[in-house]
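Notes for the one structure printed next.
As you look at this complex, bear in mind that one protein chain is not there, while each of the others sits in place.
This part shows chain A:
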């Protein structure tokens, strides 16, 4: 059996989406900027995608900027918001468990004269509202906090954060990295005080190289990528029409019957945790309670067994997972998220992430549970000295 449980790394493109993408590469392949009919057709696909995505957020179509993916969205939002607000102050707040596309962007801003506060998280990987409140200052210009952590699935109360920030000072911009949560939750940026929201396409069954940034129409900043002035000048470069149209369709499909799909994932997650945590030496990281965790991410530590060995042993049986968070590179590096939740030192290198998608079924989860347990029983005695 093949059982792909690495959906937080990337997902399979849905067939309808792939078909549409293919059609836009081979038939309706125009450049939206071209004045002729083929160009107009392409432009209409981009418009359609913009409408589809705006509908999922109850946002305005012009608030959607298409990018090359989550990393670009995060860079565009954080860097350009910071520079746009520079005259009001130079203090930025983020958390200690952000994805590298946020944390390394923050580092870049620090090198450019900004001051960044990194909020701690509790043992469940949650940023506390009280900590955020304490960190806000008169010179704070931007807050960037992820909605769902990519490694352990902890869920942040972003609507509460939005209120706190806007109550303190409505001019502070609030950016949310929603790369792991979009398509799993209903998000209403306008009601949650969110000014900027990053989304990646390939995490929601759209092609790699697609993504968008929601930018509230009242926010104004300069582009990161300069050129022919496409997308109202916010993001130059000929629109990646096939990927954009695919992203629009994938977004729509994610939000059709959203509740049913997330309920299914939640049930599988609960079933997995229940069956796994009974084994000695196996522990679950992050919130156990389904209400405080993303429906699709499960972080599991195996005492005495290196995560890489578990990963490759599962791979031999057709089960694909991540070691810690392998989204960024092959290099085994110690996870900042796991450090931030004060995970036992011996478990840092022994943690594996299983991540689901809406199509996973119970049979697959049972297969994954049984094999994981079997592998653990076989290999745990071969510890390195």
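Here, a contact is a pair of C-beta atoms (placed from the backbone, for glycine too) under 8 Å apart; a residue touches a chain by one contact, two chains touch by 3 or more; residues count from 1.
Just so it is clear, contacts and distances are computed from a predicted model.
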Handout entry: Name under which UniProt lists the unshown chain, selected from "Stage III sporulation protein AA", "ABC transporter permease", "VWFA domain-containing protein" or "Probable tRNA sulfurtransferase"
Key = "Probable tRNA sulfurtransferase"
Problem - Touching the absent chain when the full complex is considered, from A:194, A:311 or A:343 - result: A:311
Exercise for the section: Spell out, residue by residue, where the missing chain touches chain A. Expected result: 308-316, 330-332, 375, 379, 382, 384-385
